[in-house]
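Submitted below is the structure of interest, expressed as structure tokens.
What follows is part of the complex, with its chains left where they were.
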């Protein structure tokens, strides 16, 4: 690497799911001294973000591994520049309070909502069914949007619901939902930053991306070190009560930065293969071609 | 006009007023029509004849005063008001109780000379044809009060005579009360028992026509009445004789 | 032989003629609450029902928060200024979108309403495009218009163009042919004909289209504000869905519902102003 490029002329266009990173970086004071300009844009879900990325309307954006694999399969010209993993926490399989099911095997013949098709929760359901020696045809899968699935769960229209984050926390607290499986050995727990290939042509922009990735890493560190601050931020950002904020804290903070290497390509491929095996995605990709391995990793 | 027994009346109006904004088009008007009486109503354009008819047809409630009319009424409006989405014959029998609508419509249309038009849409009718359809629609009903608003205005001389004849015949058979609005003084005198002249919101004059029927235009009493009525309408004999510049 | 026979009733003699009925003056007929109050009954009943269902637990709060919760959520959103900001942002987008979409829709409707050739070219194309789901076009709009305000406004423009097109076109084709003929004999130029005859004649229908478009403009925001929005009612609702904030979702629904009432009020006002000439039926 040569002399550090002039960042002051760079404008980094960052796509941000539900504005989370921007808000958190702000709260952690990590946006005060950014040496380049950031143009934020916010999207409600991963595929909206990837639509923008595919159109090269943004330079960089983060999503779970599954939507990233979908985007690659859909012909999006992106490269993974950075990734974090939390060890598979956060996405769980829930049953209602009164459910008699004690294991995934007990759900045979029942209706499970894996939330939306191709979501991390769907990934979990696929893995759990395999672990229990079941196939998808042994249960009824009801794909629903999170809010709709919540209603179906509350109304008893589904016997189990695989979901993540706030949804899980809320049904635990308000409906007394029970965790049937915490999914830690199934979930990939990957959080992936993808960049438009065009953005990676510009060394200055690459430097800015590297800096931004470092700030994300520092924000995770901030969350772990300043729990009270994180909780306070989260409560206002997501408009949740203390209980919910605390409930999701342990899942949200243990993200560790991963190296973008051969092994990571393998993890992406594993996710992709799971999806092809259930017919959600198809095609054949060498995910090593979709990595950008040269991003400087700082502090 | 008021000394009669109520039981004998087909229309009883007392102190009727109808205002549009500031203007009282009908202004404390009294009117009695006996059962079976044929009354013609004349008056200048815009004096309130159609307004009065609408009230007697129970279509206008922005009124003050007492208005009593029979339950069964039939109306032929000044404009034909045919339902454009119904063929001519269906227009004629619309709302008629009983069966064989087609047959009754055909008979009525034959009387007004429209047998050949019974299946067409109203939009293709000529002005006079539409007016005759509207007349047939009123006559085919069985009213106690027949309200006719210039029903012959768009008809040629021969068709008009036939239509007048038709109304007279229905009236004589049914003995219903008839209120006929017309601009034709001779027509009023040929048909009516009494001619009302409307002016400034009231019935300004009520002129009984005691001539025997059938009436003749060349009867001297007829001519005198005609002169009197034209005078009331503001047309002097001289002007009536020498009309165009 | 008289043929116009009254067959349903035997001819009655004058003696047993029927009783007279009284024509009831309006003043004695009309009673009760004033109009705006009576129009409020429906919505008020609905809110009451909702309240009862919430209080009795038939509607669990995780699904649909009750009116009380919604009121307090709305109050706090108002206190932080978020709600006002959202409404203002959406209002701006809806207004621009409607202005563009309305102009396009009405212009195309005039072209295909007036000219056979225009109809041939425009109408079937519009009929074809109008059933294409907007959301599927968002990726295209991002490519053409980027991720700023433009794609959101474009989406609203697209959504609002069709109802106005459909209704104005139908309105033009519903104009009384006899009036068009009369106007032709008056020597009106083509623009004058459009201005003085065709458009006024199509106005009752056009206002239905406007009513529709005003509603659709806001509904389209739900999708438009999925693209890089940080404010707006659609954004607020999408966000609330992400964060499972059922109370905020319902606040948004209430905002939408109120908006529907405002649209209704505006269009009613326009109808009163612009359609005073109409000798139309107004209910019994």
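Residue numbering begins at 1 within each chain, and the chains themselves are lettered A, B and C in the order written.
Everything that follows uses one rule, which is that a contact is a pair of C-beta atoms (placed from the backbone, for glycine too) under 8 Å apart; a residue touches a chain by one contact, two chains touch by 3 or more.
Owing to the predicted nature of the structure, the values given are computational and were not obtained by experimental measurement.
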Since just one copy per chain kind is on show, how would you write the full make-up of the complex? A x1, B x2, C x2
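Everything that follows uses one rule, which is that only the chains that are shown with their structure count from here on.
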Given chain A and chain B, the chains that contact each of them: C
Would you identify the chain whose C-alpha centroid lies closest to the centroid of all protein C-alpha atoms displayed? C
Taking each chain's centre as the mean of its CA atoms, how far is chain A from chain B in angstrom? 84
Chain A-chain C separation of Cα centroids, rounded to whole Å: 40
Chain B and chain C: spacing of chain centres that average the CA atoms, whole Å: 44
Touching at least 2 other chains, the residues of chain B are none
In chain A, the residues touching two or more other chains are none
So in the complex, which bits of chain C are touching chain B? 2-4, 6-9, 11-14, 17-27, 29
Under the touch definition given earlier, write down the residues of chain B that touch chain C in their complex. 8-12, 35-36, 55-56, 58, 61-72, 96-98, 104, 107-108, 110-111, 136, 139-142, 144, 166, 169-170, 173-175
Of all residues in chain A, which touch chain C in the complex? 15, 18-19, 40-45, 48, 51-52, 54-55, 57-58, 145-147, 150-151, 154-155, 166-167, 170-171, 174-175, 238-240
